[in-house]
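Would you mind keeping the following structure in view while I ask a few things?
Here the complex is missing a single protein chain, while all its other protein chains stay put.
Now for chain A:
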Amino acid sequence: MPKWVDILLIPLINLALALFVSGLVVAYIGENPFEAVAILVKGAVGSPYGWGYTLYYTTNFIFTGLAVAVAFHARLFNIGGEGQAGLGGLGVALVLLALPWPHWSIALLAAMVGAMAFGAFWAAIPAYLLAKRGSHIVITTIMFNFIASALLVYLLVNVIKVPGSMSPETARFGVSLPNANDVLPWVGFPRSTPLNVTFVVALLACVAVWVLIWRTRLGYEIRAYGHSEPAALYAGISPVRIIMVTMLISGGLSGLMAINAVMGEAERLVLDPVQGAGFVGIAVALMGRSHPVGVFLAALLFGMLYQGGAELEFERPAITREMIVVIQALVILFTGALDNMVRSPVERFFVNLNKRAA
């Protein structure tokens, strides 16, 4: 089977199927599915305003998608991106509130360190429990999502809230990141666009993950461990070390998502800063086949679905917020869970094609 089939054709077929079923649902509630798709696409990429939101969401999903992808390479199913990103947000807030930062660039670097350290820390505990005690990483990471959520509520309500304020959020940070309007004034992004320089950081993260997985010795060991633990042991690769290091990197990447949402957009830590991006990251990594390029494309798709979905909800009140979630869920269902339904017939088709050609 040619490679382009695996990485391009099959995801596209999956996506088409998901949209087809979504169309049936939309038609069932009495709306025109073609119109709905047109509104969705136009809302996502039809204006600089739309692009600003689409790429802002994309940035979030790149970080959480990469986090899941890196862990996948070691056959670790880290579904704790939600909690790790939340803790990353706490790290960002603590760093940025600790000092009066003179320039956004220094503040960005410091905040990245804080975000990665806190995210990695939150992934390190489940990793340790797996490496040393054999606790199942899926169970522990999902539990840690709840613990993170409760911890953030407690801190925001009781500890780091602005004294005298009614709302559970920290004070505004003294620095803000340049947004797309500042950097590319001629494109016409609105002044308030959430898209900011973190997008560039996300692209760099894609490159860094690619280098890590396919060019470094650590990546070689991570993939070896992921393919076969007995072989890794034979080669002298320590499973404990691989589990710990991989999860630290994964948690750190999740944590970086908070740079975009907390430092770039909200400019303060609010309740639930992650808003489900950690879970979307799982779908993004699945659809992107754990490859940084695939993750980027899948993140872009989900960014469009988020932004376009919001527009659709606004334009067509019959299509509610829940309907948008249904559509997103269908995309996840077809691209992730039902992948083999499409894959095996396509594979058979190409095998037969080759046989006839031979």
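By our rule, a residue touches a chain if its C-beta (ideal position, glycine included) is under 8 Å from a C-beta of that chain, and two chains touch if they have at least 3 such contacts; residues count from 1.
Everything that follows uses one rule, which is that contacts and distances are computed from a predicted model.
Engineer: Name the absent chain as its UniProt record does, using one of the following: "Fumarylacetoacetase-like C-terminal domain-containing protein", "Thiazole synthase", "Protocatechuate 3,4-dioxygenase" or "Ribose import ATP-binding protein RbsA".
Structural biologist: "Ribose import ATP-binding protein RbsA"
Engineer: Out of A:G30, A:P100, A:G164 or A:G236, point to the residue that touches the absent chain in the complete complex.
Structural biologist: A:G236
Engineer: Tell me which residue among A:S167, A:T216 or A:S344 touches the hidden chain in the full complex.
Structural biologist: In the complete complex, the chain left out is touched by residue A:T216.
Engineer: At which residues does chain A meet the chain that is not included here?
Structural biologist: The list for chain A reads 215-221, 223-224, 227-228, 230-231, 233-238, 351, 354-355, 358.
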